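Of the protein chains in this complex, all but one are displayed in their positions.
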Amino acid sequence: MTKPPRYQRRRRSPPGTPPGTLTADPDAGETRVRAIRFNAEGVSEDDSLAPCAPGSILWLNIDGLADTDLLQKIGTSFGLHPLALEDVVNVHQRPKAEEYEAHQFIVLRMPEPGQDGLHTEQVSIFLGDGFVITVQEHAGDVFDPVRTRLRNPLGQMRKRGADYLCYALVDAAIDAYFPVLEALGEKLEQLEDTVVFDPDAVDMGDIHVLKRELMSIRSAILPMRDVVATLQREETQRFSDNTRLYLRDCQDHAVQLIETIQTYREIATGLVDILLSSQSNRANEVMQVLTLIATIFIPLTFIVGVYGMNFDDMPELHWRYGYPAVMGIMGLIAVVLAIWFYRKGWLGRR
Amino acid sequence: MTKPPRYQRRRRSPPGTPPGTLTADPDAGETRVRAIRFNAEGVSEDDSLAPCAPGSILWLNIDGLADTDLLQKIGTSFGLHPLALEDVVNVHQRPKAEEYEAHQFIVLRMPEPGQDGLHTEQVSIFLGDGFVITVQEHAGDVFDPVRTRLRNPLGQMRKRGADYLCYALVDAAIDAYFPVLEALGEKLEQLEDTVVFDPDAVDMGDIHVLKRELMSIRSAILPMRDVVATLQREETQRFSDNTRLYLRDCQDHAVQLIETIQTYREIATGLVDILLSSQSNRANEVMQVLTLIATIFIPLTFIVGVYGMNFDDMPELHWRYGYPAVMGIMGLIAVVLAIWFYRKGWLGRR
Amino acid sequence: MTKPPRYQRRRRSPPGTPPGTLTADPDAGETRVRAIRFNAEGVSEDDSLAPCAPGSILWLNIDGLADTDLLQKIGTSFGLHPLALEDVVNVHQRPKAEEYEAHQFIVLRMPEPGQDGLHTEQVSIFLGDGFVITVQEHAGDVFDPVRTRLRNPLGQMRKRGADYLCYALVDAAIDAYFPVLEALGEKLEQLEDTVVFDPDAVDMGDIHVLKRELMSIRSAILPMRDVVATLQREETQRFSDNTRLYLRDCQDHAVQLIETIQTYREIATGLVDILLSSQSNRANEVMQVLTLIATIFIPLTFIVGVYGMNFDDMPELHWRYGYPAVMGIMGLIAVVLAIWFYRKGWLGRR
Amino acid sequence: MTKPPRYQRRRRSPPGTPPGTLTADPDAGETRVRAIRFNAEGVSEDDSLAPCAPGSILWLNIDGLADTDLLQKIGTSFGLHPLALEDVVNVHQRPKAEEYEAHQFIVLRMPEPGQDGLHTEQVSIFLGDGFVITVQEHAGDVFDPVRTRLRNPLGQMRKRGADYLCYALVDAAIDAYFPVLEALGEKLEQLEDTVVFDPDAVDMGDIHVLKRELMSIRSAILPMRDVVATLQREETQRFSDNTRLYLRDCQDHAVQLIETIQTYREIATGLVDILLSSQSNRANEVMQVLTLIATIFIPLTFIVGVYGMNFDDMPELHWRYGYPAVMGIMGLIAVVLAIWFYRKGWLGRR
Partner (left out) sequence: MTKPPRYQRRRRSPPGTPPGTLTADPDAGETRVRAIRFNAEGVSEDDSLAPCAPGSILWLNIDGLADTDLLQKIGTSFGLHPLALEDVVNVHQRPKAEEYEAHQFIVLRMPEPGQDGLHTEQVSIFLGDGFVITVQEHAGDVFDPVRTRLRNPLGQMRKRGADYLCYALVDAAIDAYFPVLEALGEKLEQLEDTVVFDPDAVDMGDIHVLKRELMSIRSAILPMRDVVATLQREETQRFSDNTRLYLRDCQDHAVQLIETIQTYREIATGLVDILLSSQSNRANEVMQVLTLIATIFIPLTFIVGVYGMNFDDMPELHWRYGYPAVMGIMGLIAVVLAIWFYRKGWLGRR
């Protein structure tokens, strides 16, 4: 039987730590920085932390959270709020969108590429004037298509602002759940078939594990829908009207994901009833066989017991046709009982 | 046992595709265009893509999504938004209504005619100034009554605007679910009867499949109610006050459908309890028969066993009326036990 | 076992019928018209369709929907909206309140008098300037007390406006559910007693049927609460402030009905658990009897079998007190087992 | 087993009675009136119906609803609205707060003192200019502490207005549920212990009765929370800002009550699962004993049966050590089976 997945532990500073403290997780990945600078004319990549020239847009991606000093330095140089920085380091945040004066702050969870998609990685996004900063737990992400589109001289992305880049990253994170959910859907479909056609091969634990996986994906995506809805609202000044149209498209995808998860959950819950019912049916079937055999033979065994008694005076024993008569009577009893069972439907449906 | 329906796979571009990209599904149906142009004076039909003369209204219907170039061309010529066009091609969208500057965009799911109604087809509707464009997955739809009404010189439809045509299409799509739901209702009624009067002939899987079908219809209609509610709201300028009255009527129908589905789901859920209980009753009945027989004959078999023992010195064996006495005593025991069972109600109610 | 009630089929025009079409149901009752005209001075009754003199109020009641031409004529003469008229004819509408420019339109469902109250009849009410028109599926309704009050020269009703008459009709329709629900409550109370004190006499199907009846009443009353709430809202100009107070009283009754239904549903749901548990208890009890008897006698039967063997050399058989010794040992075993069962509580609690 | 509580019947006028009609219930208690008049200087008590002198406040309490003429007279003299008066007489109203032009009208349900608190009594409160009128079903209430505080020359109550007196009455009615709920909590705790440690002593009906009692209290308190929330809202001019602070405190208590009820309900629902599971465990245990005994002795009984056969030629019967050999083999079989059962865990855990 599959082992239920472990709960994601929230490694976090001990209660009472002053807010804004950056505590490096001992297991945190090595920090590496990669900058992409672009405008309508061209794109360049380096690993400098320098801010962008006016008219250009900087995408600073940071993998690994070990070097909290560097994070602090970047925070100071780009005006990132200490509370936001703290959330960057305390991974296992719930996805959220928070507006600070100097920047929009977004926390997302994206499926880790190359894995089964059930382990998610926190990615924090800062959207400020002319820059987007993304911070991930470790190297490897779902943003490569965005990088490709930026490097493509014919693509439209270079001509758009930082808000559109930010949208593209959010969209990539959400879209990455579609294959994950499709895999889960296939697993569920298989489980459903097994429950219906070969219930003995399943057990309740398998359904439980699948429900746990659905719960875990849902807990990542549900708040991401709210994140996109928040970003789309008119008060947030950081997104142009045009980008907001794209965010609406993105929200649409999040809603589709959630609806699919909800449907899968309802199906999985229904499987519980089928399995319980099939177990119960199984027990009934076994019981019927036992009852059939016992009910026919127990009375007969009594009768043969009677004529095995050693009384001096048992006239039947000395009758000429005593033996065949008793055998015949017993055969008759068996036939009558069998007919009775048949009429009750205990023989016909098996 | 019926096989549970397969999940509708959402064929979609891979994650990371730039928004607005039109990727043709390899299985998409051949693209065919049919235009109906009408005003109060008359109606004409052709397959040209030309926009309509002022004062006339154009209904452009497109079946099949294979030819993305043609779709792109139509999109450019009528000013359709790329994000909307992308949704047209990525079928299995959730129904929705989105307002763009140049047009209203509506996605619906309609039951495929001639089928069991459980497979739905996406139809996308663009309502702009003087035109309605509908795009379907493949030929065949539920709009024939609307076409008939347009061709009827006495009908009112030609005198109304594009918004009324759009309403009529939405109304036709929603109304098409009534016969589907009626068929499901009959199926449910039959299942209910069987569960109540002949529970052995049902199994939990049948209830599960029916619940799955209800879930699938509900996931199409629930968002369609919201679509109609959105269209009806005053801010949307594309619908006249009069047409809005008709949309209210249409919303009424959607609400009726949803309520019926909800009722059916509650009934189906109740069937689960009846079935489990009937299985349990069945087991009890079998158990009672076994217990009755065993409890009467096991002690008797012991007694005859006693007098089958070969001890040298068993005085009863040599008594004159030993044999009939033992037989009589055993008969008495059987009668007493039978009375006791009767009093416990194990004999009376079967 | 009671047969579950049939689903109310919604006879309706086929999908695609133009809105506002009046299609007579072939089973519709014969159309009969009855007018009551009144003002503070007096009341007169006839069957003319003439509108009312100014200063007087007309209540036009129509029983039976067979004569769609007459309905159309009345519609034209009183300015009734075609969409509303269509709903009048398509019975099995969900209760609703819709405001049109020329009149308020209300659809209610009232229990049919003289029946078990579980079949409801649609009544459509038009409230316009100086008139109230009610249209019912067939003759017989719950409005007789209102008629009596109108005919009573001392009653207050004649002095009030059409809005108050309309309130009185809505109130009568809602109040008519109280006796229906009381009967259901008695049925539930009886079922509850039986489940608790004589569970074998019930089966799950009975609970299911009662739940179905509650669902059916609820689906009629739930929207009627919303109807009254809508009528009470300040924007609706058709009801005076004073009448609105009366509508608040009426809403109160609807809320009481809904709450009672909700309570009944929770109780009925609880009965499912009791019944399942009682079935399970029953099975345990039967099982204990079987186990008791079998566990005591099976070993004893083995022992007597041993001394029924025909070995040449079985010394015990020739002992002087072999037979009584074996009988004594067996008695001892039986006693020990009985004590053990008693200690386990299998004997004490039955 | 406890009998489930009877449903509170709503004795009410027959449907169609004109609104505002006061119909005395034949079982209604005798009507008695008691007036308390007070201002900052002093307090006086009498049974006159005279309105209060300006500057003083009148609390008129009426026990018993038999004398509808007197109620009507009081209604006329204090300007009480007929619809409110009707609700006073039709007891078993749902708690509510309704504002009329001349007075605030409040319906509460209070536990009857000296009873188990599960029967509630309707108390109707009118708060007008300078007066509070309370009407109860019969003598005896939870307001004595309020009377004591009024009579206390040092208390603050006399200095406050009628609105504060009204608050104090509402507060007393709500606070009276705390002891009731505490008693239920103890009952639930006891039931929980029994279910966990001695499940055979409980049955599902006991849990059902407790759930019914919780439902009944909840249906009284839930609307009372809304009553207090309504009174607290700013639009209601009858309560001073200061009294509103006290009403907030009162609402707090209602919320606490509701939350406790909710918790109790969840616990009670959990007990259902424990009980079902414990019944199932019990059945398993019984079954294991039966299987153990039967599985060991049935094969052995077969073997001794073999050597009880009367064939002429059964060599084993004439072997020297045939008898002890068979006995030994049977002993061995018993031991092997016992070990096998032990390994399966059927012996170890009982």
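General observations
By letter and in written order, the chains are A, B, C and D; residue numbering begins at 1 in each of them.
Here is the rule we use: contacts are C-beta pairs under 8 Å (C-beta built on N, C-alpha and C of every residue); 3 or more make two chains touch, one makes a residue touch a chain.
These numbers come from a predicted model, not from an experiment.
Of the candidate positions D:139, D:196 or D:336, contact with the unshown chain belongs to D:196. Checked against the full complex, the candidates A:61, A:134, A:243 or A:301 give a single residue touching the omitted chain, namely A:301.
Checked against the full complex, the candidates D:78, D:246 or D:323 give a single residue touching the omitted chain, namely D:246. When the full complex is taken into account, the listed residue touching the unshown chain is D:290, out of D:166, D:290 or D:327. Screening D:139, D:201 or D:309 against the full complex identifies D:309 as the residue touching the chain left out.
In the full complex, chain D makes contact with the omitted chain through residues 142, 144-146, 148-149, 155-157, 171-172, 175-176, 178-179, 182, 185, 189, 192-193, 196-197, 245-246, 248-249, 252, 255-256, 259, 263, 266-267, 270-271, 273-274, 276-278, 280-281, 283-284, 287-288, 290-291, 294-295, 298-299, 301-302, 305-306, 308-314, 345-346, 349. Contact between chain A and the unshown chain involves residues 1, 3-4, 6-7, 9-10, 12, 15-19, 81, 83, 86-87, 93-94, 96, 98, 100, 200, 203-205, 207-208, 211-212, 215, 219, 272, 275-276, 279-280, 282-283, 286-287, 289-290, 293-294, 297-298, 300-301, 304-305, 307-310, 314, 316-318, 320, 322-323, 326-327.
By definition in this document, only the chains that are shown with their structure count from here on.
Chain A and chain C have CA centres that are 41 Å apart.
Multi-chain contact residues of chain B (touching two or more other chains): 276, 280, 283, 287, 290, 294, 298, 301, 305, 308-310, 314. Taken as a contact graph, the chains are arranged in an open line, each linked only to its neighbours along the path.
Inter-chain contacts occur between A-B, B-C, C-D.
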